[in-house]
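All protein chains but one are shown at their positions in the complex.
Right after this comes chain A.
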Amino acid sequence: MNKAEFIKGLEEELELEITLTAETDLKGLDEWDSMAAMLLIGYVSNEFGLTLTADDIKNISTVQSLIERIGVEKFN
């Protein structure tokens, strides 16, 4: 999965009405809440087998920071 596919998939998973980019601040989204966090954790877990923790969620800001947490090398 490349970065663009990941971002598009995340946009669909969170059912966003805006277009997500690497620079989007996830916590600033109208849709951001604990359920969005669950959708995010589930999506990352399904795609990368990585379970994000509450600390990870706390530390993530932009989509790019999420990608860096997952590991840039995992995106081709």
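We adopt the following convention: a residue touches a chain if its C-beta (ideal position, glycine included) is under 8 Å from a C-beta of that chain, and two chains touch if they have at least 3 such contacts; residues count from 1.
As a convention for this text, contacts and distances are computed from a predicted model.
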* To do: Name the absent chain as its UniProt record does, using one of the following: "3-oxoacyl-ACP synthase", "Cytochrome c oxidase subunit 1", "Ferredoxin reductase" or "Anti-sigma factor".
  => "3-oxoacyl-ACP synthase"
* Would you indicate which residue among A:N2, A:T53 or A:N76 is in contact with the undisplayed chain? => A:T53
* Structure fact -> Interface residues of chain A toward the undisplayed chain are 15, 33-39, 41-42, 45-46, 51, 53-55, 57-58
